[in-house]
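One structure below.
All protein chains of the complex are present and in place, except for one that has been dropped.
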């Protein structure tokens, strides 16, 4: 499983008693303190041996449907809990989750040898590597790739066949398919911007997802793609990102989508297949954009969009409404003669 | 000619018969299948021995005036063709053009020696190069330049005298004048974001223009300047770009212009002399901005602007109108008391 390539798991499991000690949480109702928690997971993906957390109203349906065996929640939500879960009460479930995640996982330590290409790296036939590129521990690079000068392929990353990683790009915590082009200065796989605010301090939350990139993907110059917080950040086959795009943690972008320059997709947003995003547009976090949607340039999307819609404006609206709005505003200042 | 520095031309010419075979286009009217096509070019620049394409209504006037000997167009435009051109009909003229361009040209292959400074590079007197900078094949660097650590000067690029290329910058497919400062992490010369969409796939279009930068130009940290698709991307003397600007392919920016941080100029837009672009502003593609125009910060320009105008807003309007609009909107929510 990909997580083990990049992270050390420090414990096979924590007992519920240990989880309580680590977090300072309070068990709700009767619990078995010797029950074993084997991992952290999202509400959607957690199994009966895993712990999740519920901290935001927008995830209430997922909370009701979760198969997690353990869940950190606020006290106010206790009586809305589905049955059969070991509930742990905490004022700040996200912060408590962060403590559990950091107990389970740590990034594999950075280790540099004197060699630019670590002896453990596997490099496919026909791959050309510039003389000052860095290829870290346990990296795998396929056949017929080109790795540009000062490119940094950090430990554990996997790159498929026929890829071009241009000069000065950085790849970390990533698994990249075939025939991809990563442009100069792109930053792929740094940990997402995840903090739990507690007592006036922004506590870093270990980001244990990676970046998964399909085949035939292009990532433009100086783009940034953060790795996932728990699940992975995903860019599917054939999707093309222009320069200076920002892709937050846990974002998923479907197949054949095209994002023009300077676009930003905030964390946990899902973008469908064959979506077109105009330049300088933004999509807020935790939003779902359907297949075939077109977002006009310079727009700001703040809510879900159904498939095949065309939207524009900040906040975005159907493009016909936006045209009407612009005409109405132009008329308004004409009439007013202010 | 600059194109030959960076690209191999694989054929001196293609016959019209070959072009038809490569593209699957249908000749319109009577044509000489043995006629020779020596190159691809834009509608504006093409000569009688060159092939161009017409695929968007906004280029109709250029289509009527073209001196191209050969042109790829959609069938619906056939009877509006000017006389004296060999017309080739195709459902997707841009995609057909892409096939012809890729038949003529290929990027010179990346070749890395063991040396960081290729033996074929010419370096002027007094130029200082950091110990881990990369200087590729056939690069020319003038006198008294400074090339920072991990800067990557890719094959064929030319840099004038007294230039500073700061750390971790990337220069490719570029010809840069004298007294320029390229800041850390700037990316100059990657291929523009050019795709022809055909049968659900985004087909890459070979970008055979370069980046031409005049004298006394500054390019801010982490800016991106794409090279041209057919013609060159041009930044003229004395123009200054702040950090994180995005300059699309085929853009031309005149002399003495100033673009504040995080601005984006989409592809094929022409910006005049002494233009001021405020921070976080965007200018859409295929737009013309006159000399002396001032664009307020955070604006979005979606149409041509006459010289000396001052504009603001998204979409942009004369700044006085924008002030009136803001007052009117403020009054509206006061009155409504919603």
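The chains carry the letters A and B, assigned in the order they are written, with residues numbered from 1 in each.
Everything that follows uses one rule, which is that a contact is a pair of C-beta atoms (placed from the backbone, for glycine too) under 8 Å apart; a residue touches a chain by one contact, two chains touch by 3 or more.
If you're wondering where the values come from, they're calculated on a predicted model, not measured in any experiment.
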{"item": "Residue touching the undisplayed chain, where the options are B:149, B:290 or B:318", "value": "B:149"}
{"item": "Touch criterion as defined above, residue of B:71, B:129 or B:175 at the omitted chain", "value": "B:129"}
{"item": "Chain not shown: contacting residue from A:160, A:185, A:228 or A:297", "value": "A:185"}
{"item": "Residue touching the undisplayed chain, where the options are A:177, A:214, A:254 or A:284", "value": "A:284"}
{"item": "Chain not shown: contacting residue from A:42, A:162 or A:246", "value": "A:246"}
{"item": "Positions on subunit A contacted by the hidden chain, ascending", "value": "110-116, 132, 134, 136, 150, 152, 154, 168-170, 172, 185, 187, 190, 193, 195, 200-202, 204, 222, 224, 226, 244, 246, 248, 262, 264, 266, 282, 284, 300, 302, 314-315, 317, 321, 324-325, 327-328"}
{"item": "Residues of subunit B (touch criterion as defined above) contacting the omitted chain", "value": "128-132, 146, 148-150, 166-168, 183-185, 218, 220-222, 238, 240, 242-244, 256, 258, 260-262, 274, 279-280, 297-298, 314, 326, 329-330, 332-333, 336, 338"}
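Everything below uses one rule, namely that only the chains that are shown with their structure count from here on.
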{"item": "Centre-of-Cα separation between subunit B and subunit A, whole angstrom", "value": "32"}
